[in-house]
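As you look at this complex, bear in mind that one protein chain is not there, while each of the others sits in place.
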Amino acid sequence: MNNENSIAIQNEHVVHRDDVGARLGMWLFLFTELLLFGGLFLVYAVYRHLYYEDFKIAALSLNTTIGTLNTIILLTSSLTVALSIAVLQKGKRQLSIILLMLTDVLAIIFMINKYFEWSAKIHHGIFPGSEHLLGLPEGQILFYGLYYIMTGLHALHIIIGIVFISIVLVFVSRGSVNENNYVKLENAGLYWHLVDLIWIFLFPFFYLIQ
Amino acid sequence: MNHKSIESNKHQETSISKYLLVWVSLLVFTSITVTIAGLNLGSYALLIAVFIAIIKSSLVINIFMHIKYEEFIFKVFLAIGGFTLMIIFLLTFFDYTYR
Partner (left out) sequence: MIDNAQSIKENSFYEESTTKKSHGIASWLFSTDHKRIGIMYLIALSTFFFCALIIGLFMRFETIAPGETIMKAQTYNTLFTLHGVTMVFLFIVPGIPVVFGNFFLPILLGAQDVSFPRLNLLSFWIYILGGIIILVSLFLPGGPIDTGWTFYIPYSIRTGTNVSLPLFGAFILGFSSILTGINFVTTVHRLRAPGMSYFKMPLFVWSVYATGWIQILATPVVGITILLVLLERYFGIGIFDPTLGGDPILFQHMFWIYSHPAVYIMVLPAMGVVSEIIPTFTRRTIFGYKAIAISSLAIAFVGYLVWAHHMFTSGLSETAALVFSFLTFIVALPSAIKVFNWLASMYKGSIDLKPPFLWVLNFILLFTIGGLTGLVLGALTTDIHLHDTYFVVAHFHYVMFGGTGTIFIASLFYWFPKMFGRMYNIKWASRSAVLFFIAFNTLYFPMFILGYQGMPRRYYDYLPQFTTLQVISTVGSWLMFIAIVSIIINLVGSLRKGKVASANPWGGVTLEWHIPSPPPLLNFKEIPKVSHEPYDFSQLKTMKYVPIGEVYE
């Protein structure tokens, strides 16, 4: 059954193919991520309101260059995954796989940058529970706490995204995701774009508020 | 199955050049927002940064994530999600602004 909307009984499961439904479900899932990070942004907004100056001071210690670099990396990875769908729709399987691999590579570079950022901070004694941190004014403690939590949770989602993309990559190479059946790739792409979207907002809030 | 809607056989394709154009725009907006942050705009700085972030995300959501080309119901869903988040922010700040 190769059209977008069909019902079949396969291996005794009721299997119906509904691409629009699959995308709809994926969007609904993305909303849960929106609200999850939304909650964190709410905490950020409240504490920024309460500790305006301290947030600005603490933000100075974050490296805008690495932040900007990571932003560019993630935006490019969104491009590569979008392109991977476009070329697969045209039947270009190999190119699609290359683009997906590129997406993963860019994601890993992002993670490496993050690793350097975090280790620099930790090296300077700024990490949750550290003596140095606890000696700082309250607003700054909260800023760094939020920094670690929000970029940390975001990094976790990057890892999940890498796994997701890799799995779909395998499907594409096997042919089960192809030019007539690519909703799994679309959904992986949607997830990846969400990860990018979150960063689009994280970036200014942590790196650009001096 | 929703028999009322007519399914197109192939989900609308987006041209590669459109994707590249969006990517370039995103990079441009990123450089704008970084530059503006360097200027001393005080409390307006965050507002402008958020505004630019919204423009960037609209590009990602509409083109990369394809919502512009999906059925109307997707856009309704997105509006519901976004609206809910906005209300949560708004009502919480009723507390913090007036303490």
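Which chain is which? They are A and B, in the order written, and residues in each are numbered from 1.
Simple rule for what comes next: contacts are C-beta pairs under 8 Å (C-beta built on N, C-alpha and C of every residue); 3 or more make two chains touch, one makes a residue touch a chain.
Being a predicted model, the structure only gives us computed values, none of them experimental.
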- Message: For chain B, which positions touch the chain that isn't shown here?
- Response: 1-4, 73, 80-81, 84, 87-88, 91-92, 94-99
- Name every residue on chain A in touch with the hidden partner chain. 7, 12-14, 16, 18, 20-21, 24-25, 28-29, 31-40, 42-43, 46-47, 50-51, 128-129, 134, 137-139, 141-142, 145-146, 148-149, 153
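What we mean here is this: only the chains that are shown with their structure count from here on.
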- Whole-Å distance, chain A centre to chain B centre, using C-alpha means? 15
- chain B touches which residues of chain A in the complex? 3-5, 7, 16, 18-20, 23-24, 27-28, 31, 34-35, 38, 42, 45-46, 49-50, 64, 68, 71-72, 75-76, 78-79, 82-83, 86-87, 89-90, 186, 189-190, 193, 196-197, 200-201, 203-205, 207-210
- Report the residues of chain B in contact with chain A in the complex, numbered from low to high. 1, 5, 7-11, 13-16, 19-20, 22-23, 26-27, 30, 33-34, 37, 45-46, 49-50, 52-53, 56-57, 60-61, 63-66, 70-71, 73-74, 77-78, 81-82, 84-85, 88-89, 92-93, 96-97
